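My questions all concern the structure below.
Shown here: the complex without one of its protein chains, the others still in place.
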Amino acid sequence: MLQTSVLRSRTARALNPEAKGAARGVNLLLTALIILNVAAAILETVEAIHGRYAGAFRAFERFSITVFSLEYLLRLWSCTSGTTFAARSRDRALYVVTPLALIDLAAIVPAFIPGDGLDLRFVRAVRLLRLARSLKLVRYTDALRTLGAVLRDKRAELALTLFVAVIVLVCAAGGIYFAEREAQPDAFSSIPAAMWWAVTTLTTVGYGDVYPITVLGKLFGAVVAVTGVGLFALPTGILAGGFAEEMQRRRVPRVCPHCGKALVT
Amino acid sequence: MLQTSVLRSRTARALNPEAKGAARGVNLLLTALIILNVAAAILETVEAIHGRYAGAFRAFERFSITVFSLEYLLRLWSCTSGTTFAARSRDRALYVVTPLALIDLAAIVPAFIPGDGLDLRFVRAVRLLRLARSLKLVRYTDALRTLGAVLRDKRAELALTLFVAVIVLVCAAGGIYFAEREAQPDAFSSIPAAMWWAVTTLTTVGYGDVYPITVLGKLFGAVVAVTGVGLFALPTGILAGGFAEEMQRRRVPRVCPHCGKALVT
Amino acid sequence: MLQTSVLRSRTARALNPEAKGAARGVNLLLTALIILNVAAAILETVEAIHGRYAGAFRAFERFSITVFSLEYLLRLWSCTSGTTFAARSRDRALYVVTPLALIDLAAIVPAFIPGDGLDLRFVRAVRLLRLARSLKLVRYTDALRTLGAVLRDKRAELALTLFVAVIVLVCAAGGIYFAEREAQPDAFSSIPAAMWWAVTTLTTVGYGDVYPITVLGKLFGAVVAVTGVGLFALPTGILAGGFAEEMQRRRVPRVCPHCGKALVT
Partner (left out) sequence: MLQTSVLRSRTARALNPEAKGAARGVNLLLTALIILNVAAAILETVEAIHGRYAGAFRAFERFSITVFSLEYLLRLWSCTSGTTFAARSRDRALYVVTPLALIDLAAIVPAFIPGDGLDLRFVRAVRLLRLARSLKLVRYTDALRTLGAVLRDKRAELALTLFVAVIVLVCAAGGIYFAEREAQPDAFSSIPAAMWWAVTTLTTVGYGDVYPITVLGKLFGAVVAVTGVGLFALPTGILAGGFAEEMQRRRVPRVCPHCGKALVT
């Protein structure tokens, strides 16, 4: 029983991207394999390349799926440090539904389904963000921590901005639908259809596939476009304030320089 | 007389999105009904869906209008805590012209006008912002307060930016009109027509339905596009400074709570 | 001699947008006349409106030009408080070349040139920014001062950003010219022609009238588009930092709270 738990904790350590020594090699190899996998998934869609190296791609895919499946199972097995079976089962169930574990699963599962299904290997790219910590770039890990802290600290404000954006989106789509549905019954056939225009305008992308042509529609469209600038300014302002705050928090003394007592900041 | 005023204040409490206990249920139900209403207003415009469930949509609309009309009347009745009829009448008249009450009214009234008029039910979505407080998410209410405080604190600066934007818009439209009216008499037929180009360029939306084609027009258009970046930067910078200020005002202790001496931050 | 100088200083006071009492009326009337003038200049370009009210427009224009010419001459006469003729002449010459005086002149002069020349009345809109101070909105004047202080304080950084933008623009236009000139000899006929593409891409306007179609051009175009995001971020970041600084400067004590001596900040 002891041997199993030792093996389990060693496996967990080896798969931790911040591991040191030999375990670091495991993470660097996994990182390299993911990069190659993403590159393969991208290049394989190019007809000219796929046609010539179809065999090599298939062999590499089989190898990768084997490694990643093994990795997934080992992570699943080693994710728990609970001692009873029940506790371990619960921990594993919780682990399976974490975003990172779901991404891992989504990238493996399609390969086991017969037929020419959806290829989600490129989703693995997301894991690079985490695995890059194994590169031991101090500045990178530091920047990741700052970014994470600011995003976590401001998540309510950012979610509120997104909520406001959704409400503005609904009103923009509704308004343009009533203004343009008669002049352009194809492009603005319904509010869901008008939402496509609203998104491309509020984000200032503006492809130009749909745009208002009536005077009322252009007036309303102008208001929506200006509102879009405001919806750009809000998250940027929130993040800017968040970064300024985070920087200042680090310079704030943790103990009073006069009396030496701890300061709760 | 006492009973009426007690009933009135209880009604007001029950309709307050920050209410506790049983009253909270009222607000959650209203929130849910608004979400369903907005969803119905959106989906009903899709021909395929409307055709199949026309009856259900009509019944749901009748039910919603009844509830919202009742809600509106109850809010109108309970909005006042004045004791004399004159004072109550004045308070009610003031309540009716508040932005939120006008939105409520705009969302109900079209249903009572015969014929296939303008459907403004989606406008109700705006109320979600306020009702969401009934969800009792502490972080949400906090974020709403921060956002409100910054927008209120910086309203003069933001209004000035909008004023500058309007002046820039007029000059941009006037300039491009004189530069392009001969080459493109249709697209730039007048300054109001040229304003559509100016808005899509200053907000960097750029649909591509109108754009300068003469050398002078392109030179001027380039200056306008660069000015647009500046008009983006101003509100963002103002909001960023506002959020940084708001955060600092809240967090940083100015004196040591133990010894009372000033802290350098 | 005394009477002239008294009259002169009174005229100067009456034309000062921050004047009080009766003089304030003068400024409010001028503000209203400018707004009406800008509106007329805009509406007159609409064929349908101009055709119907041509006479009224002409009469209003004649009246406005008389008022504005008088205003210009009075400003020119009263701008100086020097006592000798030589000093006054020099002051006036200096006044004539100030940006605001040049805008005033540009808006009057075309009316005196015969023929259907350039109509620059809408340029007068710029003066509204300054005259709006006569509205005595304390918050507006405060916001104008904050905005002015930040722009003045950060002018070197903003000019540097513009300088960097020009260099990036030249390199972007040069690069895309060599990448696309063979595939699209019309759209990318020369580097100056390619600059139009570079401006619409760097400012993220993206009309879609010109875009790269070769693989090399698209790769280069992608790099330019991403650089555009950076060129957006720089002025915004500078202004945000400037506003945060300006706010903090106002809260910084001007005297030491311990010893009461003045602090140079």
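Labels A, B and C are assigned to the chains in the order they are written; within every chain, residues are numbered from 1.
Keep in mind that, in the parts below, contacts are C-beta pairs under 8 Å (C-beta built on N, C-alpha and C of every residue); 3 or more make two chains touch, one makes a residue touch a chain.
Computed from a predicted structure; not experimentally measured.
Peer 1: Could you tell which one of A:14, A:28 or A:147 touches the chain left off the display?
Peer 2: In the full complex, the listed residue that touches the missing chain is A:147.
Peer 1: Going by the contact rule already stated, which one of A:100, A:129 or A:183 would touch the omitted chain in the full complex?
Peer 2: For the chain that is not drawn, the touching residue is A:129.
Peer 1: What does the interface between chain B and the hidden chain look like in terms of residue numbers?
Peer 2: 204, 206-208, 236-237, 240, 244, 254-255, 261-265
Peer 1: For the chain that got dropped from the picture, name the residues of chain A it touches.
Peer 2: On the side of chain A, residues 38, 41-43, 45-47, 118-120, 122-123, 125-126, 128-129, 132, 137, 139-140, 142-144, 146-147, 150, 162, 165, 195-196, 199-200, 203-209, 231-232, 235-240, 242-244, 246-248, 257 touch the unshown chain.
Peer 1: On chain C, what residues meet the omitted chain?
Peer 2: Against the missing chain, chain C presents residues 155-157, 159-161, 163-164, 167, 170-171, 173-174, 177-178, 189-192, 201, 204-208, 211, 218, 221-222, 225-226, 228-230, 232-234, 236-238, 240-242, 244-245, 248-249, 251-253, 256-259, 261, 263-265.
Methods note: only the chains that are shown with their structure count from here on.
Peer 1: Does the chain A and chain C pair touch with the same residues on each side or with different residues, judged by whether over half of the numbers are shared?
Peer 2: same
Peer 1: For chain B versus chain C, what separation do you get between their C-alpha means, in angstrom?
Peer 2: That gives a centre separation of 30 Å.
Peer 1: Could you give the separation in Å between the centres of chain A and chain C, each centre being the mean of its C-alpha atoms?
Peer 2: 42
Peer 1: Which chain C residues sit where two or more other chains touch them?
Peer 2: 204, 206-208, 236, 240, 244
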